[in-house]
Structures are given as C-alpha cells and as structure tokens.
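One structure is given below, encoded as structure tokens.
A selection of the complex's chains, in situ.
So that you can tell them apart, the chains are marked A, B and C in the order they are listed, and the count of residues begins at 1 in each.
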Amino acid sequence: MIALLLRDLRLATRAGGGFGLGLVFFLIVVVLVPFGVGPETAILSKIASGILWVAALLAALLSLDRIFALDFEDGALTLIATAPIPLEAMGLAKATAHWLTTGLPLTIAAPILGVLLQLPNSGYSIVALTLLLGTPALSMIGTFGAALTVGIRRGGLLLSLLVLPLYIPTLIFGAEAARRGTAGLDATTPLLMLAGITAGCIALLPFATAAVLRINLR
Amino acid sequence: MPVLSNVSFDVEAGLALILRGPNGIGKTTLLRTLAGLQEPVAGTCDFPADQAAYASHADGIKTALTVRENLAFWADVYGNTVPDAIWDWFDLADLRDRFAGTLSAGQKRRVGLARLGVINRKVLFLDEPTVSLDGFSVKLFSNFIRDQHLANGGIAVIATHIDLGLDEATTLDLTPFAAADFGPSDSDEAFL
Amino acid sequence: MSLWEYANPKKFMGWTGPILPWAFGAAGLCLVVGLFWGFFLTPDDFRQGSTVKIIYLHVPAALMAINAWMMMLVASLIWLVRRHHVSALAAKAAAPVGITMTLIALMTGAIWGQPMWGTYWAWDPRLTSFLILFLFYLGYMALWAAIDDPDTAADLTSVLCMVGSVFALLSRYAVNFWNQGLHQGASLSLDKEENVSDVFFFPLLVCIAGFVLLFFALVLLRTRTEIRARRVRALQLSEVR
C-alpha cells in the first residue's frame, strides 16, 4: 500500500503528472469570478468564502478522473487487483495520494487567493480550517466516484455528475462554517458536522470503492 | 455468453501449456477467467489462487517512470526485491534508467515481461506475450520461462500465435471447443 | 414454491400481463375522481384563492418522488442479495418515473411559488432537497446508460443507489440546517392540529391513491419493456455466430 502511495505521488510530480494543475485551476476559477460578477468589493467580499469553497470543490473534482483511469488504460489496475494488496487498501492509498496532491495544496493556497476575492480578515483562518477538515472527504468520495466510472472511456463528465450530489453535504457544512466564521458568528455546529462527514467517509467509503472496483474489473 | 465449452486440462508443476486457436476463439477470455478476472459461466479452476499472475499486452508500464522504477514498484507490491539477474534475462541492462515512454514497442514489451521475473509467482497466465518481439527477444522470453520459471517448479499457460520453441510445453488447440452455437449466457437465458 | 419464483422473468411477464390494464384503469379512475373533486367541488382557500388547488398535483407527485427512490433502493438491495434480474430492471424502470414525479413536484411548486411567495424559486430547504434528489436521479440514470454490460450496470447502479441514499439523507439534514425556508410543514401528519381542513383533505387522499396506482402501473409497464429489451438483446447475441 505504501508502495502504491509512493508510486502515485512520484507519478504525480513527474512531467505530465498533473501535480499542481488542480491548484492552477483553483487559481483560475478564483480569477474568473470577478470578471463574471463585476468588481464591486462589497459583493465580492460577501461571496468570497463561498466561491473559494466552490472553486476548491471543482478543482478537486476535475482531478478525479486521473485517480484510476490511467492505471486502467495501461492495464496496471488489473495487475494491481491480482496482486496481494486488498482492494480496500488500494482505494485508501489512491484517495490519500489524491488528497496529498490536491486537497492539501488547495487548503494552503486558499487563504492566499482569498486576497483576490476581498475576503475579510476574519475569514482567512476559518476558510483554511474548513478546507483542511473537508477536503479529505472530497478525496474519499471522489475516489469512490472514480472507481464507479473506471471502465468508461473519457467518463470525466459522467464522473462529475455522479460525484457532485454526493459533495453537497460537505460543501454546505464547509461553506456554512466558513461563512459564519468570516462573519464572526459561532461556527461550532457546522464544523463538527464537517468533521463527522469526513470521519464517516474515511471509515466507510473504502469498502464501497473496493466493491465497485471488483465489479468493474470483472 | 459462452464462448468455449468443455475445455478441461491439467498442467503439472514444471510444465507449460500453449493455447492455440484462430482469432476470436476465446483465448483471452479463457485466460482472464483462469486468472479470476471474470467469472466462468460454468466450471471450476483449481490451483493456489495466491500463486497466480496474469499478463497481457496491457502491461501497466508507466511511461513517466524509468524501467528500474517500474520494476521496483512491482517488486514492492509483491514484497520482493528486484533480482539483479533480471537485467540480463531480458537484455534490459542498457535501458535500466531510460524512461519507459521512450522505449520502442518491443523494448517496452520486454519490460512488461520482466515484471514476471520480479513478482515471483508460480502460476502464470500469459496472453500473447511475444507481440512485437523480434526473434532474439522471443528466445530470451522462452529461455526465461524454461530456465527460471518452469525449472523452479512453475506453471505457465500461454496463448500465442507463434512458435515459442518450448519443449516442456504441451499444446492445446481450442478450435474444437468453440461453444456450439454461442447460446445466451446464464443471465440472458432467463429472458428467453 | 417460494415467493421468489414470481420474479422469474417469464413468470413475471405472465402474471403482470393481466394486471396491467386494471392497474392503469384504477389509476385513471382515482385521478379523474380526485382531480375533479379537488378542482371543482372544493371552495377556494380564503388566503390562497384558487391557486391552492395545485396541491392536488403537487403533494402526490412530491410523495411519489421520494417513494420511487425508496422502491429503487429496495429493488437494488434485492438484486445485490438475491440477484433477481427482474428487480434490477424494476429499479432501472422506476428511475425515469421517479424523475418525472420530481419534475412535476418542482414545476407545480414553482408555478405555485409565483403567486404565493412572489418568486418561482427560493432556496428553501424543501425545494432544495428536491433539486438534489433530481440530481441523484440524473446520475443514476446516466450511469445505467453509460455501461454496456447489463449485469455490471445493475451492480454499479445498485451500489450507487445505496451510497446515494445515505448522502441524500445527509443532504436533507444539511439543507435544513443551511436555510430555514418558507415552505409548509408536513400537513398530512397524524397530529390533527396541523392538518389542512377536511374539505381539501379527502380529495387529496384520492389523488394520492391515484398517483400511487399510476406509479405502480408505469413501473410495471416499463419493467415489462425492459424485460422485452433484454430478451431482444439475448436473441441478438445468440444470433451472431
């Protein structure tokens, strides 16, 4: 399992591996929004934390199809499935690699990009905190979605369709906590819910992922 | 839907079985079934499941990793180390540190086959292992199967269209086993 | 003979054939009676005027939208456990009916919202969770459509349906937390205080019965169609060489 994690991280950081592209997509969405909604500070600072969350979610989403598809196309997935690693561990390794290459960098970048969206000063730490708590759930759910669509060529958009409704609770609690925190209100309840969702996803989804992979590799 | 029927064979330790038959007869299907990658419509296979390995043209070689890194990964997964002799067995010594993406079709195939020497499994299911290999490389492969694999009590079931020059092998032509009428499969049958 | 034998495709076709016209007939009767009663024989509400009558479409459709998903969940579980092809196909057949019910609820709600709240759409929790349900249906149907092998498709959609149900519940809770909303509470609860008055209540019950029967009939019909499609597929496959 460690071998797989290390390989995935190494592949991600090699040329064409896609490390950092999620980050750049995040940056670009954040840059685009002011062009779309206009430059008024009052509006922007109200929607800043929400846009950061939506953009982070989209950036995570778009890197999902790499999780299994490359390995499936060149046959590596079949070979790994017949190797002596439980598929559950494999799903967990893949999700961890995804989080390390996407969720973690996004969390670190979000406060910095907040500047572009006129995020109020009170918002920086809470936005980072919610993303740190929430992005592991996004990676776990996304890995499940990627496993569902692994047999489908260029299933990227279908993958988005399947995964987005599953992302909604995470988004709601994450963005709500960020919004309340930014406005100086108490954000304990949504933060606890967010942490609960993440814990639940980590505990349960590897099994669903493995089940779905087994079906797809049949 | 059934592709083959009534196929049955035993292979003893140290021996190989060559599957032959025209395109589309079901060699790939049979091997994938044996390797546990799809379920048989009916019938059983009996061998130590944790000793089996499957390989086809799609050999999971990562183009962004070097040849050495590719093999090291598989060794890791199977809890082995890469044997030094492997570079000679498959004539890869010069290519060790090349990125796999820059290899020619045949060179890449040799790396894919070298994986078999790394994972160290007793029962191999190989689907057209010599595609795009030249005569010399085919001989390297046959020698590996004979001297490293079968000689150590391994078993190999190999689908191929060419002659591998393996004396230890019995050949099984699948032509006579073609399922008579390609009847509907179990799951479709319920609907007829 | 076990109950499961009625789920064999051939048997299923046999016993559902005669039932189908009755189911459609009963559904039609209930709907005609219920809607006529509701639309023409009840007084206008003193606050809402005649717009209140949308309730006869809106509430039954909303109920069935949720129940259809429940039915799919049960059918998926049966498929995963017992591997009965008919139950997988019934789940597949229910999805388009369910999504249509969801759409009817959304659209009648939106039409109702214009006079009541002055807007077609508000991010009310009830409405929002229906929108999310709509997305779940879409994803479920898209996954069915994207996979060629019927058994694989049945397996994957079943898992999606189960995981999706958990997340749908979670969303429901999340959405409630997120926004307080304008929408009515449950008016069909046993607690009589909260219920709508009897004049509206009885025709509404008849309409709900009509929608339940209609759903049943449509799912039967679509399941039969799916079974026939699978039969055609099986025949075609046995034809090629």
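Methods note: a contact is a pair of C-beta atoms (placed from the backbone, for glycine too) under 8 Å apart; a residue touches a chain by one contact, two chains touch by 3 or more.
Model, not experiment: these values are computed from the prediction.
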> Shown here is one of each chain; what are the real counts in the full complex?
Replying inline: A x2, B x2, C x1
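Keep in mind that, in the parts below, only the chains that are shown with their structure count from here on.
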>> Going by the touch criterion at the top, tell me which pair is linked by more C-beta contacts: B-C or A-B.
In response: A-B
>> Need the CA-centroid distance for the pair chain A / chain C, whole Å please.
In response: 32
>> Suppose each chain is reduced to the average of its Cα coordinates; what separation in Å results between chain B and chain C?
In response: 49
> Could you state the distance in Å from the CA-based centre of chain A to that of chain B?
Replying inline: 37
> Mind pulling the chain B residues that touch 2 or more other chains?
Replying inline: none
> Of all residues in chain A, which are in touch with two or more distinct other chains?
Replying inline: 218
> Which chain A residues qualify as touching chain B in the complex?
Replying inline: 2-4, 7, 10-11, 14-17, 71, 73-85, 217-218
> For chain A, which residues are in contact with chain C within the complex?
Replying inline: 144, 148-149, 151-152, 155, 158, 161-162, 164-166, 168-169, 172-173, 176, 189-190, 193, 197, 205, 208, 211-212, 215-216, 218
> In their shared complex, at which residues does chain B touch chain C?
Replying inline: 1, 181-185, 187-192
